[in-house]
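The complex appears here minus one protein chain, its other protein chains still in place.
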Amino acid sequence: MSNIFCKVTDQIAFVTLSNPGKLNALDVSMWTELREQFNILSLNEDLRCIILNGADGNFAAGADIEEFATVRNNISNGMFYHNNTVALALQAISDCRHPVIAAIEGICVGGGLEIACSCDIRISTPTARFGIPVNRLGFPLAPEELRGLIELTGKAVALEIVLEGRVFDALEAKDKGLLHRLSDNVPDEALTTALRIAKGAPMAARINKQLVKRLTASSAPLSEDEAHQVFAFLESNDYREGVASFLGKRSPQFTGK
Amino acid sequence: MSNIFCKVTDQIAFVTLSNPGKLNALDVSMWTELREQFNILSLNEDLRCIILNGADGNFAAGADIEEFATVRNNISNGMFYHNNTVALALQAISDCRHPVIAAIEGICVGGGLEIACSCDIRISTPTARFGIPVNRLGFPLAPEELRGLIELTGKAVALEIVLEGRVFDALEAKDKGLLHRLSDNVPDEALTTALRIAKGAPMAARINKQLVKRLTASSAPLSEDEAHQVFAFLESNDYREGVASFLGKRSPQFTGK
Partner (left out) sequence: MSNIFCKVTDQIAFVTLSNPGKLNALDVSMWTELREQFNILSLNEDLRCIILNGADGNFAAGADIEEFATVRNNISNGMFYHNNTVALALQAISDCRHPVIAAIEGICVGGGLEIACSCDIRISTPTARFGIPVNRLGFPLAPEELRGLIELTGKAVALEIVLEGRVFDALEAKDKGLLHRLSDNVPDEALTTALRIAKGAPMAARINKQLVKRLTASSAPLSEDEAHQVFAFLESNDYREGVASFLGKRSPQFTGK
């Protein structure tokens, strides 16, 4: 069963994404639980740092595509899915008062990469795999999720990632600005980093995190009209073809309609 | 004769900068034709990707300096040259609904680099040469052209490039954020990339491209007063000396006047 596991030790909390047999792909219940867990951890005054990882050797494979037929198949429920379910979970991580470290192994694509991008520090094994191949599924990246990517990589690399939809290795991910460092022992390096952060003054960490966010507040959010246009693809043939071909394990035939 | 060649195959278009004997330096007729070609290609619903390159082993050497005595020798025609002739061509590339790949070999400096910066993905041979050595010609980079550079490299590297005016190799250009990747076979790698992009849903590519642009809209355009000040150099002694010394193949003597 899909789950978000949470273990709190003395000053460090461990949050683990788990969806056995699906490379920890996130379904709606996981997005919701992720948000709730981070909201609770944020209030814990004793914490100094949170480590976020995935179960069984993978970070996360993205959203659970099988759910799309019910939770994201028209403009109205698609906007709710992205603006509420996904965006609020990502925001709970980036708004969390404690520093959050993503400890990445295995697959880290789509929604998994978006979760990593919402953390403050990203550490990965050299063998992990990254990318946002949603163009093959017939859809663009949702605006607020794209914004999180651009904030890390800049405009040019973000464009390359979404236009090509290529899956690439950790060395390229580091070069693209997606990772802070590589390590052959990610759990160890993540813990060492968390303990290093825990040695600083907690108030300094919180203010530093808030200030960086405040000073990098970027362009205005989309207007309702803009958002409607951007999500109109949800009622296109190519979107349905993309998801159907993925679930049917065949190549999509896109027509531009 | 100077020209912009355009060849449309099935789903991929090839646009080629050509000015034989001048390293494909762009004169006014080429800037104008470049804009028109991209405006036409943008309307072609069958296209999936455009590859932009230069003829005869070079991308482009910048603007055609010989024209400056007539098309850019006072504030009034200089502002028209930059805000209309050049800026509208660059904008036609970045506004084009289809993804655009710059396939770079040989010389890619000044206006040539600006054209490359307007594309979505930049692929180069290791032997190509980059830079914006216009300070040696007695003038600063025009504001909207500088903005395109900053969006790729950030503030610090953009400053280095324009203040030093150094010409550097492709490895350094990659390190500076100007290139996505190097390849010993640029035509092949560009085509492979174009075909990879063509496999995604066209609507996803278009929305992704528009959204990245929307979410990175940066500082306000210059006011008329600001622009006038910035282009006032066009009536300075150092500007005339810079262009004259370049055409006369001698070192400029700048005085700060």
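Lettered A and B in written order, each chain numbered from 1.
Following the convention adopted for this analysis, a residue touches a chain if its C-beta (ideal position, glycine included) is under 8 Å from a C-beta of that chain, and two chains touch if they have at least 3 such contacts.
This one's a predicted model, so the numbers in the text were calculated from it and none came from an experiment.
Considering B:A55, B:L159 or B:L191, the position touching the chain not shown turns out to be B:L159 (whole complex). In the complete complex, the hidden chain is touched by one of A:E67, A:E151, A:E172 or A:E226, namely A:E151. For the chain missing from the display, the contacting residue among A:A103, A:A205 or A:V243 is A:A205, taking the whole complex into account. Looking at chain B, the residues touching the absent chain are 134-141, 143, 146-147, 150, 154-160, 162-166, 218-219, 222, 226, 230, 233, 236, 238-239, 242, 252, 254, 256. Those residues of chain A that touch the chain absent from the view are 45, 99, 120-122, 151-152, 154, 177, 180, 193, 196-197, 199-205, 207-209, 211-212, 214-217.
By our rule, only the chains that are shown with their structure count from here on.
Distance between chain centres (mean CA atoms), chain A to chain B: 34 Å.
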